[in-house]
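A protein chain is absent from this complex, but the other protein chains hold their places.
Now for chain A:
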Amino acid sequence: MANLGINHVTKSFGSLAVLKDIKISIEDGEFLVLVGPSGCGKSTLLSIIAGLEEHTSGTITIDGRPVDDLEPKERDIAMVFQSYALYPAMTVEQNIGFSLEMSKMPKAERVERVSKVADLLQISHLLKRRPGQLSGGQRQRVAMGRALVREPKIFLFDEPLSNLDAKLRVEMRTEIKRLHQRLGATIVYVTHDQIEAMTMATRIAVMKDGVLQQFGTPEDIYDRPANVFVATFMGSPPMNLLPATVVDGASGPRLSLKGADVTLPLPSSVTARLEPGSDVLLGLRPEWLSLAAEEVSANPMLTLHVDVIEPTGPDVFVALRAGEREIMARLPTGTPIRSGEKRAFALDLSKAVVFDAGTGIAH
């Protein structure tokens, strides 16, 4: 187990830069999730950490030691692949023990290590089978066993759950997290699924077009997104972005929402001084809207047209309309609301985020 440093790593194919100056470092025992849309470079970054691909410049350190010139097998890492990449002609036992065999470990010790891992993953009864005879979930476990048996410093996971059905994916998610807690292992995990990222990570790195957008704890990423991309990529339904203009008010600057005759106080999260007249985007998570009670609430209010109601079970997603603009709200099930109504909604601005309308960066 070890810490991992990614220092100013870039990767380009000719003139095409796929990773631009990536800088991430995590401590021993952390669970780092690299998340982003497809083509953002997250899998390339993972391959570079593994040593399967070379980077153009920068340094990777494992346990404080640069590993840039080391072969994958010398980096003391293990990897779980998206397609599991099990060796088809070998039994489960041979698959799990293959790396130990390659490092010339004596057979007795090998068998013991394999059976220990098989017990941990509850696949002892499958050891004599071949991958072709296993279900998707069982293959996933074998792939994890192959990584665990090496007892590496760092585990790398490349979208390991994307080939499983929804139910199994949730189960395996919990299981991987449990393994992480139990082993205290350092893990780097690549996914395009923001829910996986939020649920499993201790650190999240959000990437887009080869650029690191934000690196922080799940709470940081969710509550204090660094820019519009992170705000809308993380969270489902995504954060609402309402165009507004900064205006002068009696007690400091206020926000005047476009297309609605309302001004709102500046959220407390904003530390920068905003020039009156500048265009901004007010970021509101759907759960920060609530149906206003009859009496005047302490929170600012907006009157909105109820367009579509989508019950999900525990919550109701409500598509609201303010002129041209659509706003999603997340309300508890049982909220008395019907489509076609005009209702007043209270806004919890305590966590609201304000972005520059031009650059998309949070103020």
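Please note the rule applied: a contact is a pair of C-beta atoms (placed from the backbone, for glycine too) under 8 Å apart; a residue touches a chain by one contact, two chains touch by 3 or more; residues count from 1.
Everything that follows uses one rule, which is that contacts and distances are computed from a predicted model.
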Per UniProt, the name of the complex member that is left out, chosen from "YCII-related domain-containing protein", "Sugar ABC transporter permease", "Sarcosine oxidase subunit delta" or "RNA polymerase sigma factor": "Sugar ABC transporter permease"
Among A:H8, A:K73 or A:K107, the residue in touch with the chain that has been omitted: A:K73
Among A:L16, A:M102, A:A166 or A:A250, residue touching the chain not depicted: A:M102
Residue of A:L16, A:A89 or A:A272 touching the missing chain in the full complex: A:A89
Hidden partner chain, residues of chain A it touches: 47, 50, 52, 71-73, 77-79, 81-83, 85-90, 98-99, 102-103, 146
